[in-house]
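One protein chain omitted, others in place.
Take a look at chain A:
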């Protein structure tokens, strides 16, 4: 049975044939860059996939969706959605030997929009992701002192006590919201540029530029460190964490399975979305990276290997994070209990050590019956371990509030702070390499700028423009803008692009041709698992996730969390509605990339129709040598 396929005339003229590929392989022709060795390629892909999301998104999802039971939807969707999509991107990049715009343009000129959408998304995500890198660098720079700046509240003006905002919340909250972000109370209240944030942004973009300056020539060297160091630091933290009191509580809390969560569709939706985003699919970077491979590289093994590494890293880092969270929760619980005990002892003038953790409850009940009014006046807090374990453990809150608080409770805090932020920095930097690749290579392919300009200038322009636009995140309301970008630029467009990629390769390029290509490259035809997932299962899963995601986003009211010292719920963040003009911004962020796919197709259609009047030659004779860059040595 022949699998349905859209008609696609002229495909053979646009892509190199198998014979051309063999010839290119032997001559090492073209000035296309190449990997020094396989390890570089694997480390770069692992670095791109393994990012901050593995550290601060997956553990939260795992714990909130039933702990150990979350592994089931995660693993199922990893196998059915992640690995096939990854293999598809690797194979198509290796076969067509171009970046994302080049690949989709080769398959069909009307699909250029998919590549352009990838370009936009990579650009937008790169902008805000590097701001997070700037925050990490700020914390890293501030970790080289003892005591750490987020362990103390500053004194107020007349030196009688600490600053009020700090006293009411906590030292880590104050350092994050006031001294780092200097956050305003609403997204419309822009505030001014914070000079220290601008400097941190400069640092982040220049470090990125120096690593990406010559493309994979320089990033290939950098990944030896940025991709391996996080694993070393995670192991160090695991060993440190397991020796701390209360760490096992955290790990138990993480993995305790709640099988009922499997009935909740939100669990499956979150698992699918996490698998998709975690693999950095649809950014175009992976296609680019695999296009530098030799033609007969075994992309199938690579896809499986990288998927396994990514999944294992998620679980490993979740364990480490939660061991430290368990420690912090135990510390807070102990502090809360001893606080209550001291209050009780002071009120009734009992000798010290009369009340301990074990008899606290009995004593409290006893005194509640004899002197209830005094007990009321004491304002005793309920100390609940579960509350401490489930506090703010996602995203920037995890890294900059919860984890930093845990670090100041450990001995030799600056060392742990430096290690932690270097790990986050490496994780983020290696992901940024893929983002930059996903922007620079399509820019070169689109021929907007002169081709003679070296890669250094493309890279520099990208970094400069991203930095300039990214200054919005250095405003006082920058944190809210970043959350907006994160929610809308990096979610729906990626799902749309991913779905279009699948359809393009399977139905427009043709699954039969694709199978033959893989047989040519790897040596054997992809087996029934790949056939089933590529043709049916993965596209269906993508559609489901896309529809459900879209529906949940559209139906829920648009609110965001603000840090407002005047609000009643302070220090908890307050929910506030977005102002009406935000909808325009959201449309630009989510709609622009997604709509560029049909818009570019229509544009190309119009271009073809109107150019047909002027250009009587119709299909110009396009020789293969014009498509494949030949070496300078060969001259006619």
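Quick note on the criterion: a residue touches a chain if its C-beta (ideal position, glycine included) is under 8 Å from a C-beta of that chain, and two chains touch if they have at least 3 such contacts; residues count from 1.
Keep this in mind: contacts and distances are computed from a predicted model.
Candidate names were "Collectrin-like domain-containing protein", "Eukaryotic translation initiation factor 3 subunit I", "Aminotransferase class I/classII large domain-containing protein" or "BRCA1-associated ATM activator 1 isoform X2", and the UniProt protein name of the unshown chain is "Collectrin-like domain-containing protein". Touch with the chain omitted from the figure is made, among A:40, A:106, A:194 or A:218, by A:218.
In the complete complex, the hidden chain is touched by one of A:17, A:37, A:145 or A:256, namely A:145.
Across the entire complex, the residue among A:11, A:75, A:186 or A:199 in touch with the chain not shown is A:199. Screening A:334, A:456 or A:574 against the full complex identifies A:456 as the residue touching the chain left out. Residue-level contact of chain A with the missing chain is found at 137-138, 140-142, 144-145, 152, 154-155, 159-162, 199-200, 202-203, 206-207, 209-210, 213-214, 218, 345-346, 349-353, 454, 456, 632-636.
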